[in-house]
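A single protein chain has been omitted; all remaining protein chains appear in their positions.
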Amino acid sequence: MVEDRPLLNLLAHLVLIVGVAVVAMPLWIAFVASTHGPNDFMSGVVPILPGPHLVENYSRMFSTGVSTSGMPPVGRMLLNSAIMALSISIGKIAISILSAFAIVYFRFPLRMLAFWVIFATLMLPVEVRIVPTYKVVADLGLLNTYAGLSIPLIASATATFLFRQLFLTMPDELTEAARIDGAGPMKFFRDILLPLSRTNIAALFVIMFIYGWNQYLWPLLVTTSSDKYTIVAGIKRMADVADAQPQWHLVMATAILAVLPPLLVVVLMQRLFVKGLVETEK
Amino acid sequence: MKRALFGNRLLPWLLLAPQLAVTAIFFLWPAAQAIRQSFLREDAFGLSTSFVGLANYAALWGSAEYLNAVRVTAIFAVATTLLSLGVALVLALAVDRLVRAGKVYTTLLVWPYAVAPAVAGILWWFIFNPTVGLLPYVLDRVGYDWNHLMRPRDAMILVVLASAWSRISYCFLFFVAGLQSIPQSLHEAAAIDGAGPVKRFFTITLPLLSPTTFFLLVVNIVYAMFETFGVIDATTEGGPAQSTNIMVYKVWFDGFIGQNLGSSAAQSVILMLIVIALTVIQFRWIEKRVAY
């Protein structure tokens, strides 16, 4: 900063401390709740410090789950979420990088048409075409399958654009040198383009993993058998008990477990995450 | 454009095939179906369908419920966007001021991004739960009887808070990036010209940040309109008395629960038009920025 104003700096610290507190509060409360017993909520005094039931609650979620609401143990749901998030992120990156390669490095009839078809996906979030998309997946017999969970979500204009942008900045001479060195298109793709896109792929992966993990509406629709439930969609089923207070301590334990994997990704790979975020949205 | 190109004819189509197939099967075809369906009406037993022209759209225009959804969406989107943008800007300005400590705060501020909107909804639902929640307990002390199960305004505040909260880190990171791209020399020049911090904020920082702000405005409206299904469904489910029934939620509800396919399809088409408009605006902006 231009000049040193201790008062302004102090204010900045205050603002940020309040900000961090507000940002952290919901998760803290969820964590605290997940360490208490079922009756601690009924006393009317809301606990703000962790209780003694952490191990008990979490191990319960992993072993039996909340059978009253027909939920499988969380291990199964975490696994399903992981499979869905990985399929979506890896699938998105794979099909996007291939099509960006085709669009940038080849000239062929109807190239611009292909480009616009891909572009169109940008304008059609799954939420707005939910009914007919569901019908397609149902007709294809993909309900309650991992394919049905992930494939409809892997087309992505943003990722394609990102790779297109990246490829356009690669010097032409690199391609020409590779051609003279005897590399055909796929060899060039594998030996030169892919290694040079490494960090972008990683950054995109972080973003897409979180996107996939956090899907809600789609898994809610296409999974009706409990062995395919994902954790994010599962929580709601758990909290939705008729005529009774949900078992908040278990719901919150599940929420914490649902948040943990993407949270770790964001915190541990903060640099890649920020890069991916700022770049995919340009 | 590239100069160094490969000459193959078939290969590019093979490379494009997976993307085009997914797009055609899961995007274009359903979108076309939505458009077709929006001109049809099924009888009560689903036995026959007939072409009804724009009747489904006309029905929406006359439906108090739908107009309510439009109004609710507008309030919800504007409130969510302004709240998350405002908070994020204040936090970003503070972080920008504290060079070294800023990094630590940034790490502590980014992680709501990892929380799914649906989970964010559950968390806030719990916090505001009239019987076991922390905030109603506090509000009770100051004489406010919080009840989002009964009172529409409370419900709206709840979904706005949950949606804005899960969006803060996103806006925050973009504001930080925007602030960092303003050259330090501009601040120095203004300081030499006698502008104090407040004046500098309004004459230098804010104008130079306006592209970022505009971008965030658009993407946050898109977010609030289309990606907050989870928040609503995990909390109020559109209630009480339709007070949080945003358009995306209504499309789903009418289509899946109400089985009113024609109306749901017409609503889908309207939403698509809105997304297209917002996308065009966003791209206009990108073009303009490239021209800088």
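Quick notes on this structure:
Note that the chains take the letters A and B in the order they are written out, and that residue 1 is the start of every chain.
Definition applied: a contact is a pair of C-beta atoms (placed from the backbone, for glycine too) under 8 Å apart; a residue touches a chain by one contact, two chains touch by 3 or more.
Operating definition for what follows: contacts and distances are computed from a predicted model.
Set against the options "Glycerol-3-phosphate transporter ATP-binding subunit", "Cytochrome c domain-containing protein", "Isoquinoline 1-oxidoreductase alpha subunit" or "Thioredoxin reductase", the UniProt name belonging to the omitted chain is "Glycerol-3-phosphate transporter ATP-binding subunit". Here one chain is not drawn; of A:E176, A:D227 or A:D240, the residue touching it is A:E176. The missing chain lies against subunit A, touching residues 171, 173-174, 176-183, 187, 191-192, 195-196, 198.
Following the convention adopted for this analysis, only the chains that are shown with their structure count from here on.
Taking each chain's centre as the average of its CA atoms, subunit A and subunit B sit 16 Å apart.
Partner subunit A is touched in their complex by these residues of subunit B: 1-6, 8-9, 11-13, 15-16, 18-20, 22-31, 33-34, 37, 87, 90-91, 93-95, 97-99, 101, 105-120, 122-127, 129, 131-134, 137, 165, 168-170, 173-174, 177, 187-188, 191, 197, 200, 215, 219, 226-227, 229-230, 233-234, 248, 251-252, 255-256, 261, 264-265, 268, 271-272, 275-276, 279, 286. Residue ranges of subunit A in contact with subunit B, taken from their complex: 1-3, 5, 8-9, 11-13, 15-16, 19-20, 22-27, 29-30, 33, 41-42, 44-46, 48, 94-96, 98-99, 101-108, 111, 114, 117-118, 120-125, 127-137, 140, 151-152, 154-155, 160, 167-168, 172-173, 175-176, 179, 184-186, 188, 210, 213-217, 220-221, 232-233, 235-236, 239, 245, 248, 251-252, 255, 258-259, 262-263, 265-267, 270, 273-274, 277-278, 281-282.
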